[in-house]
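Note that one protein chain of the assembly has been removed; the remaining protein chains are unaltered in position.
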Amino acid sequence: MPRESATASKTVLSSFDQALKDLVKALRETFISPFGFVYIIIILLGLILTILRFTKGLAGVTNLSDYNAWGIWIGFDLLTGVALAAGGFVTSAAVYIFGYKKYHFAVRPAILTGFLGYALVIVALNYDVGRPWRMPYPFILQQGTTSVLFEVGACVVLYFLVLFMEFCPAALEWLGLKKLRKQLIKLTLVLTIFGVILSTLHQSSLGSLFLIAPSKLHPLWYSSYLPIFFFVSSVFAGFSIVIFESALSHRFFGDKMDEALQKGREDLALGFGKAASLVLAGYFAVKIFGISVDNHWHLLGTPYGIWFLVELLGFVALPCFLYAVGVRDRNLTIIKWAAICTVIGVMLNRLNISLIAFNWHLPSADRYFPHWMEIAISVFIVTLGIVAFRIIASMMPILHDHPDYND
Amino acid sequence: MEGIYYTLQDFFTYTKSVTYILIVVVLLAMVGFWRFLTDRDEN
Amino acid sequence: MSISRRKFLGWLGVAGISTVLDKRVYAASNKHFSGYPDSGGVLYDNVLCIGCRDCENGCNQVNELPQPDKPFDDLSILDNKRRTSPKAYTVVNRYDGIKDAKGPVYRKIQCNHCLEPACASSCFVKAYTKTETGAVTYDSSVCVGCRYCMIACPFEIPTYEYDKALTPRIMKCTMCYPRLLKGKLPGCVQLCPTEALTFGKRTQLIKTARERIRKYPDRYIDHIYGEHEMGGTSWLYLSGVPFRDLGMREDLGITPAPELTKGALGSVPIIVGLWPAVLTGMYALSKRKEKIAREEKEEAVATALAKASAEAEEKLSKVLTEAEVKNQTAIEGAVKKALGKVADNQTKEGT
Partner (left out) sequence: MKKRRSLIGLAGILLTVTIVFIYTGRAHLAQEPSGYSKGKRADIVTIDIMSKFGPLERSEVMFLHDLHTETLEKKKKDCTTCHLMEKEDPSLPRPARLSLKFKRHKDLDKQEVMDIYHNECMACHKEMSDEGEKAGPIEACGECHLKETNVSSSQQPIILDKSLHFRHSEANKDTETGEGDCALCHHEYNKSTKKLFYAKGKEGSCRYCHKMVTEENRISVRLASHQACVDCHRKKLDQNKGKTSGGEHVAGPVKCSGCHDLKNQQEIERVKDVPRIKRNQPDIVLIQANGRNPDKQKSTLKMNPVPFDHRAHEQYNDTCIECHHESLDSCTKTCHTQRGSRDGADIQLERAMHQIDAKISCMGCHETKQQDKNCAGCHTFMAKNRKHIESTCLVCHMTPSGGGPENGQKPEVFAGMLLQTRSVLKDTYSDEDIPEKIIIGELMYQYGPVEFPHRKIVKTLVSNIVDNRLAGYFHAEKGTICQACHHNSPETKKPPNCTSCHGRPFDEKNPLRPGLKAAYHQKCIGCHEEMNIEKPSPTGCADCHKIVGLPQL
């Protein structure tokens, strides 16, 4: 008995310094690479701006005003970020609940991106919010339960935990902590279901945030269906981002991919592509219903109407069609482009609702356009994500199965 | 648009009927789309 | 005796039923909330307003706001339009050359203290309170600084100290809540020389406003702004010119803010309640499909095997009977051939 434990601990130790070696290797690979230099520049700039933000206040780095309280940190980092992080719950649901086992290889990358995505959203909020250290107040001090934001906050935090636990197995394999991992693996189904519930809630609630401002959001975008629009769009955003990702990781991490993943890629693209195409079609339909129940047809002729049509036709109908064609012809390139188009579309939609079609009634002088530093910080945060992904993906069994574990 | 309708009842009567027509259109379109999407799955 | 008892019981029954009925009546599903009874408010009458900025001055004194860039008796500042800011909870704007208006028309801007405030509804840390006085107050000691209230406010009143790095607050008119509690008037009302600002119970203010309209039909627009806007506000407005000409929005609707998010928030428990059932159902389905698939596969394999061996037997026996007439060598040859066939048959179907 004691001997066993001793050996066990020995193995643990060995796997620990193995892990350390991996880490060092990963860091080296990441920063001493064609992109490494760029990463470093961006991160340094980001750190400088961070100091500026927390010494000069929001006025120092943003163009926010009393009319425009929310900028791209909300419009892009929060809204778009969360929408694009939907890949996690979509994939795990597909695999663990709907039983598409053949996509199993895609779960971990998706979970990881989701996890990092939410982590970055939280980071971004620390920049946007006035007194970040007070962020727990709504939950520990006074619960503003009438606020949509309260629900969003609660769900995001909980889901972040869920994602963490879903991600842990990979880390534990890396660290070689078998027992703990076993316990977590048991929870998979529960976590997945929790994940779907929480995602449904906060993805839609991000849309509900704007229900309270009918007088500020352009009628074409404002609709009592906003939560539904947001949820549905998050679903196809999830599908698309996973497809896009697998394409990317094929490009960059080809070496770290096992042949299962290589083979699965096409399968995945076709399957998710078809799903995305259908969901997009449904979304297109409900958007039209949205116009007709509010009888806003006449607004489509106006400049904002044209812009709305650009979003709806160019970034919903078109990718829907592209996906369909791609799936029919089993053409991965078309599917990839469809995915890109969809991702841009979701981004556009979130920016429209939070910035472009918001405060549309104001004279152009009072409208908002992001300060370069705002953009820089957003870029900085995204970069952090990419770097983190690279490091983790290159040291943990994300894109390939760990040899010791084959269940 | 609201200017044209003076009662919620009238407004709903109009918008709902338009929506129902659209619903029918969408249902048919969806069937077509489904066929378009899947007609090659066999081979 | 017995009768009386029966009567008594009867009464009990009736009483019981009636109380039940009463409860039903009171538990009617269409609840209506009309705000704090006789809460206070202010009526701003721009026909009486002379644009002297004394209200701004009063506000500045009460709330100990920084001195303005132009002193309050310098009216040149009225030449351009201003909005509320962290330095001024209230501002007066002048509007010239409005159709069929005798002279300049003024508009005072400050928090309207909604009966159902959007800011309070949107605040996820309950920093806002609609008080019994009518004032909507803000507590900076809990504020996280998410600025959702600024997004939510249909009158674009709350302002934010963007230049403060660590202690930014939302800045907005409090209707001088502390003074109200002491039974004093709000600073702006106190200093208004013409009673263009009237303080009183909201219900009374509405009566007053109606009376003014009735007495001077051609001096006033026949509308009390704030009586119904966004579910009603404690701050009310009378005007001699259409409110839209003063940049006051007439398209806000009369729906109180909490109603707007009611539906969405209402769906949360539904999702939490139903998703697990649906999802586990899905899970079960997919599991079952798998199981069936596996079983079918196994079955198929088994039957195939059985069939194969049976065929083999049959052939073998047939060959044997035929073979009787032939000589030994022929027999052996045939036997070998047959066996060979069987063998590769089996290998074919076994997999």
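Letters A, B and C name the chains as they come in the text, with residue numbers starting at 1 for each one.
FYI, a residue touches a chain if its C-beta (ideal position, glycine included) is under 8 Å from a C-beta of that chain, and two chains touch if they have at least 3 such contacts.
Owing to the predicted nature of the structure, the values given are computational and were not obtained by experimental measurement.
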Worksheet item: In the full complex, which of C:T208, C:S234 or C:T261 touches the chain missing from this view?
Response: C:T208
Discussion item. Which candidate, A:A324, A:V343, A:A357 or A:I377, sits in contact with the chain we can't see?
Written reply: A:A324
Discussion item. From the list C:G103, C:G247 or C:G281, pick the residue that touches the absent chain.
Written reply: C:G103
Worksheet, complete the sentence: Residues of subunit C touching the missing chain are 48, 50-52, 54, 57-58, 61-62, 71-73, 75, 102-103, 185, 187, 190-195, 198-201, 204, 207-208, 211, 214-219
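In this section, only the chains that are shown with their structure count from here on.
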Response to the item:
Cα centroid separation, subunit B vs subunit C, in Å, comes to 28
Fill in: Cα-centroid distance, subunit A relative to subunit B, in whole angstrom
31
Worksheet item: Any idea which subunit B residues touch subunit A in the complex?
Response: 1, 11, 14-16, 18-19, 22-23, 26, 29-30, 33-34, 36-40
Discussion item. If we count contacts the way the header does, which residues on subunit A are in touch with subunit B in the complex?
Written reply: 274, 277-278, 281-282, 285, 288-289, 292-296, 298, 324, 327-328
Discussion item. Could you list, by residue number, the parts of subunit C that touch subunit A in their complex?
Written reply: 83-85, 118, 120-127, 142-148, 150-152, 154, 156, 158-168, 249, 251-253, 257-258, 260-261, 263-265, 267-268, 271-272, 275-276, 279-280, 282-283, 285-287, 289-290
